[in-house]
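Quick one: this structure, given as structure tokens, is what I'll be asking you about.
Heads up, one of the protein chains got dropped from this complex, but the rest are sitting where they should.
Each chain carries a letter (A, B and C) given by its place in the written order, and its residues are counted from 1.
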Amino acid sequence: MIKREGEIRIPSGCAICGFINKSGKKVSGDVIVKSISYMHDRSNGLGGGFAGYGIYPEYKDLYAFHIFFEDLNARVETERFLEKYFDIVNLSRIPVKKVKSITDSPLIWRYFVEPISTKLAASQLDEKEYVVQKVLKINSDIKGAYVFSSGKNMGVFKAVGFPEDIGEFYRLEEYEGYMWTAHGRYPTNTPGWWGGAHPFALLDHTIVHNGEISSYDANRRFVEMFGYVCTLLTDTEVITYIFDYLTRRQNLSYTDVANIIAAPFWEHIERMEPNQREKFKFFRNTFSSLLITGPFSILVGFEGGLMALNDRLKLRSMVAAEKDDTLYVASEECAIRAICPDVDKIWSPKGGEPIIATLYEKEGASICR
Amino acid sequence: MPINYIYPEYEIIRDKNKCIKCKVCVRQCSNEAHTYDEELDCLYEHNERCVNCHRCVALCPTRALKIVKTDHTFRENYNFTGELINEIYRQAESGGVLLSSMGNPKPFPVYWDKLLINASQVTNPSIDPLREPMETKVFLGKKVSKVEFDENGEVITKGYPNLELSMPILFSAMSYGSISKNAHEALARAAQELGIYYNTGEGGLHKDFYKYGKNTIVQVASGRFGVHKGYLEAGAAIEIKMGQGAKPGIGGHLPGEKIGEDISATRMIPQGTDAISPAPHHDIYSIEDLRQLVYSLKEATNYEKPVIVKIAAVHNVAAIASGIARSGADIIAIDGFRGGTGAAPTRIRDNVGIPIELALAAVDQRLREEGIRNEVSIVIAGSIRNSADIVKAVALGADAVYIGTAALLAIGCHLCRDCQSGKCNWGIATQREDLVKRLNPDIAYKRLVNLLTAWNHEIMEMMGGMGINSIEALRGNRLMLRGVGLNEKELEIFGIKHAGE
Amino acid sequence: MNEEWCLGCHLCEYFCAFVNSGEKYMPKAFALNRQNVPNITVEEGDRINFAVNCRQCDEPLCKKGCITGAISVKDGVVTIDTEKCVGCFTCILSCPYGAVVPNKEGKAAKKCELCISNGGIPACVTNCPNRAIVLEEVY
Partner (left out) sequence: MKYVIIGNSAAAVGAIEGIRQVDKDGGIVVISKEKYHTYSRPLISYLIQGKVTEDKMYYRPLSFYEENNCKVMLGEEAVRIIPDKKEVELKGGKSVKYDKLLVATGSKPFIVPTEGLDGVENKFTFMSYDDAKSLEASITPDTRVLIVGAGLIGLKCAEGLNKKVKSITVVDLADRVLSSILDEKGSEIMKKHLENAGIEIILSDSVKAYEKNMATLNSGRKVPFDILVIAIGVRPNVELVKEAGGKVNRGIVTDEFQMTSIKDVYAAGDCTESLDISCNEQKILALLPNAYMQGEVAGKNMAGDKVKYEKAIPMNAIGFFGLHIITAGSYRGESYEFIGENSYKRLFINDNRLVGYIMIGEINRAGIYTSLIKDKVDLSTIDMGLLLQKPNLMMFPKDVRKQKLGVGHR
């Protein structure tokens, strides 16, 4: 029997793309759908998805949970669990359009929630940690339920199929966001489980990733020491947890995260100025188990910003471009040209060199330290 | 003379056609297994004295010698083997404990050989270490768990003292006394050149070797030989030896005849007296006592040096390691039951303790489950034989490995396992001046450097094959391992899948 | 020659005699009491051993004393022309190291010529098991 994500590691090739408008101008979801569709051959119809940021302005202070249910029981049990820990401000099915190529759809629901304040206080956890724990709990303990999006004012839309069909299925043209990312997947084997599609999200972190990291189990076994449970055995999942751990728990900047997961080589560090050298040495030593090796190109979406990063040898393709206030990143140039033919600047970022773009209003905030 | 029941184990075979009677065998055999008769111009072999150390074989210029196992046998008996019978004869004669040396030679499973390493194929690329950087630098010691920043975003957290190694290999503790000064010099110089560490063992630090302090781990063991402030300060790290894989639960014994002037001064004991390391530390009767010793040593060295606690791999090693990780130790060294020794009771060497592979897997997993893997580094020991063993050890979760036997082999040891006699023909496990000089450190240190350089290349090759270009991404990366011929329980302990899965 | 590392194993002597014997097979070089004489001599003491061979002096007394002009210095190597040598052994009389020896017939003198004609690296150096003998150029 073919095993699904979580039962076995499934290598895959992929297409990724994304863009952010730094002045916060919102763009309709069909633009990102168009972009990813140009890389059709980089997916094989076994998974794809999107993340949009700034799409729920009316509920921007609430956690938006997108949940797959395999059956009604799972939904009932999950809702019972949610009610126990959260105030559910709004709940609904996520509107979809029937698309011929997309089948076996689970129940897809959306909940806008906030933690019950007394429960949160009793837990002695900060709010985000509280939310994370509950999400992980649902995913690991409630059979047939899977929270695939849990941030504020953002949402993930993913399914088994080609990305352009998935965009159509989720009616993305009806959403508007200042930032979008997309993923088309080429797994080598999978029964096609919706939860296994990408982006992978935790709170407002979403990750689309192209690659197959060789450090997977070293990374996994390390982050699992801190309460994360890697249920899917995918790179994207563990990378998301690494970002969560380093930015939220260790309060590191995205630049620092890049310098840890795609750390400079020792020979490079040895040539740095003494202060820099000490810092990089300290990071590499302290977070040695979070170094990610093997090929990857990732787009990390977070509240108010986007980071693109290649592995330090640049073993996977990635192109970036700028036009006015918008930064574009994609596996292939065509995906950018498709939606922005006359870019101001286009380049291929170096391995290990992060590109970080944030909303102007967010500049100077702690996340970009 | 009473009847001697014991027939020689080996026979020296001399090809008379090739022998040129240069007598190098006569001169070089400290056991006097070769003699020359002037009158008859004839060389004689004394098989009963031969320990099969190959010194004569190696030096014979015409390759006229070989040593073979005798085909003289007892009546076949699967239960009472010839070896057992002979051991009974020996004990019946001597009334003493059987002694032997080096590691456990018995046919217990060697799990390294049942673990297989992964490699990249289509879905991700392998990396060519000749063309791309390939990193094997390792830090040993406690890691910072929470990084703090000042208002400018600069890191203000100070890291803990760590050892920096150019590759995940250290030389095991071997005391000056159990091995010769020249052997120590070779280890020290090799460690210095390679950017790694050697370990004094419980023999103190010879005055000539203080200059290698930056690459020295000084050991504090139950006999406390050679321990003083200067000694503690001389090394880069301090190791508290609680146990040894070859002889868990018992102490050590260096006979008085080996305590010459130099060793006496280094160990700080009178010449000619036996150096007896007790089985326990008499100030450690429980884990909280260990914590006190760890902190005493840290206090004595201004919290500037990591402290290693070395234990033998025994049945509940994971729980013990957890306790040590919480004792303030920075590094745990675990020595498996195939670890070497200069002398141990045979029965203990061959029957006590557990394989290091299982111990390592259990300890690493337990420390992760308890969330304290970052509190300590894990160094394992006990018959690491080649670079593949190291790759497997790191993938199972070790930060680095100690090598002892392999290092001695590199400098000439032929594993005859007769260290306890003190007549090592290769100048390693001996204090006899004429034998010690057979080990020229200039040659020996270079051989160690060569060996480890080669191993490091091989480690890089294997890492490259896995698409990993830094050793830290291999550490604990058990997905890179598969088992062959292991049962469910073994796979479970290793935390790996069976090959083919 | 570093006496600290000399084991007194005499292998240098045997290898020297062998490579200078012209035989291809070592046992043959020593078979039937062929008195092949080495150009190197091991001195043995209670604890100290060392091997002595020609130091290739800058101003070789053997050359200065040679009555026939058979000794010359070629590329730093003190060489005896055995065709010219008549075996008077003034060189043995002169050499302060005792490094010149009569050949096996006793008719001419011979000495270490650094195996120049045997491949270049002296056999005593190659075959010293403890690197007590090394070849160093001295300026």
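In the analysis below, contacts are C-beta pairs under 8 Å (C-beta built on N, C-alpha and C of every residue); 3 or more make two chains touch, one makes a residue touch a chain.
Being a predicted model, the structure only gives us computed values, none of them experimental.
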### Chains on display which the left-out chain touches in the complete complex
C
### Task
Pick out which of C:Thr90, C:Asn103 or C:Asn127 touches the chain that's been left out of the picture.
C:Thr90
### Task
Since one chain isn't shown, list which residues of chain C touch it in the complete complex.
1-3, 41, 43-45, 48, 50, 52, 55, 61-62, 64-65, 67-69, 83-84, 86-98, 100-102, 106, 134, 136, 138
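By definition in this document, only the chains that are shown with their structure count from here on.
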### Task
With chains as vertices and touches as edges, which is it: line, ring, star, complete or other?
line
### Task
Please work out the Cα centroid separation of chain B and chain C, and write it as a whole number of Å.
43
### Task
For chain A and chain C, let me know how many angstrom lie between their CA-based centres, rounded off.
79
### Message
Could you work out how far the Cα centre of chain A sits from that of chain B, in whole Å?
### Response
47
### Query
Which residues, counting only chain A, touch chain B once they are in their complex?
9, 11-13, 188, 211-219, 221-222, 224-226, 250-253, 263, 265-267, 279, 282, 284-286, 288-289, 291-295, 312-313, 315, 369
### Summary
Within the complex, chain A is touched by chain B residues 120, 123-125, 127, 132-133, 135, 137, 139, 143-144, 146-147, 149, 153-155, 157, 159, 162, 368, 371, 373-374, 397, 466-470, 472-480
### Query
In their shared complex, at which residues does chain B touch chain C?
17-24, 27-28, 58-59, 61-62, 64, 433-434, 437-440, 442-443
